[in-house]
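Shown here: the complex without one of its protein chains, the others still in place.
Moving on to chain A:
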Amino acid sequence: MEIMNGGKALMKALEKEGVKQVFGLPGGANLPMYDELYKSNIRHILVRHEQSAAHMADGFGRVSRKPGVCFATSGPGSTNLLTGIATAQADSAPMVAITGQVPVKMIGRDAFQESDIIGMSNPCVKYAFQPRTPEEIPEMVKKGFYIAETGRPGPVLLDIPKDVQQNEAEITFPEEVRIPGYHPWSSIDITDIERAINLLLSSEKPIILAGGGTIISSAFAELQSIAEMLMIPVVTTFKGKGSFPENHPLSLGPIGMHGHAEANKIMTEVDCVLAIGTRFSDRSVGTFEEFERNLKIIHMDVDPAEIGKNQTAQVAVVGDVKASLRIMLKLLVKKAFKKSEDNKWLKHVNEVKDYWRANLKMHPGEMSAARILRKLREVLPKESIVTTEVGQHQMWASLFFDVIHPGTFFSSTGLGTMGWGFPASIGAKVARPDVPVLDIAGEGSFNMTENSLATSVLDNIPVIVFLVNNFSLGMVAQWQRTFYERRMIGIDLKNCPDYVKLAESYGAQGIRAQSLDELEKAIKTGLSSDVTTVIDIPIDPEEDVLPFVAPGTSLKEMILPS
């Protein structure tokens, strides 16, 4: 027991959780905790907008699998965080967001910079705490980290009134905490897994659908072993992209709205799917009713509430998917199971795959999306971490950028938050300074958080921004071309700003690449540089993302390039 103020109790509690840095921006209501941050060993990384602090913490959390921490003040500081918190919730990313709040006695009086952030954030946090005394802080921090990183991860909010940061009290730091209503992992029922195996082995046209949960629980080796042992082809959701090496002979890539043609085609033919860590998002499955027609589903997920939410499963395996797959693997080894490589289904799958890989029409021109992204894959080291913004470039990345090393690709897939990729790449680089980190960006999305260039340069966190620039809000433009008879409105970004000059004005490196040779050189320059590099890559604004499964239609109705 020690006497200290709430701010110091917070810093000590964060240090005990192993926090090395926080992403944040100070203001009136969190000054006392910043004063204690000043005295602590925790690094502060200053952002230029709180949304970016949340995305940085999110990127850090997804890569390190430990909650990233972000700080913001009360009122607008906290509401600016919300988009980032909601993004982390939609993609199950571990995060602890810590906001200042007006003093306890002022709560409810519409004080200056007061916002009911506990109420506002309720639907988009895994849990929220508001300590009313300094003594409560250590326990809430410990519970918060535990909740954020266990089971299905997610963001936790800690909203600390200013006087609670300032006041002194006798503080103790608990070694353990009890949360009676929280059961992050269910014990796995082996009979469910036996039923899953029987169903899988009795099916004629099986497939594995790997979702984001496969990446969160890093079940890469288990997934690969099972796929290879049973010789079952693997598709992924977009969030599950890169849970299975995309150059693997059994890989078909992502399904869904902008899935690979071969993946969507095969998905409509299968009779049984082993779905791992996925919530069957509408973007992945098209229409729920059509997807599950004539299909037996084995659903593995850590979250029992996902079972039966969007799709009806014949067999449900609730629990950590890595642990479930391990049990499945053991049972398969016991059965001494080895499927012959000469199976008709796999032969057919490969024919479909070969056909679409050879015959999918490409957009003309040297700098088409496919060509620039394949060039990037060729030049970028396989272990690099890649984030994306949100828009056409993101879907082109899904189609044309193969992830080889599992768990190196991250995107805002659930909430689809423009502006996520660049700050997230900075957070990722903090988590993994030893590997190159690159953000596949579109200029519309990059615009939203481009002022993070200041953070990246001044805090010496170099990343590469691969800016696919079509001078427009490209995805909206594509929908207006496709569904609104080219009545184009609100999409023209013109050539503004000049991204080379923008980068340079922040002290970063700006390079324009107008040919594949220039692009290769630019990527190499970025990789060998110790400062952030923005590569501006002008492309044809008329290029669409194809194939395309229109919203509200099934995977069968995929629109192909004509």
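As a working rule, a residue touches a chain if its C-beta (ideal position, glycine included) is under 8 Å from a C-beta of that chain, and two chains touch if they have at least 3 such contacts; residues count from 1.
Note that in this section contacts and distances are computed from a predicted model.
Novice: Just to verify: the chain that's not displayed, which of "Phosphate transport system permease protein", "PAP2 superfamily protein", "Acetolactate synthase small subunit" or "ABC transporter ATP-binding protein" does UniProt list as its protein name?
Specialist: "Acetolactate synthase small subunit"
Novice: Touching the left-out chain: which of A:Glu17, A:Glu290 or A:Asp303?
Specialist: Missing-chain contact among the listed residues: A:Asp303.
Novice: Given that one chain is not shown, which residue among A:Phe71, A:Tyr127, A:Phe446 or A:Phe548 touches it?
Specialist: A:Tyr127
Novice: Using the touch rule from the top, list residues of chain A that touch the missing partner.
Specialist: 118-119, 122-123, 126-127, 147, 179-182, 303-305, 307-309
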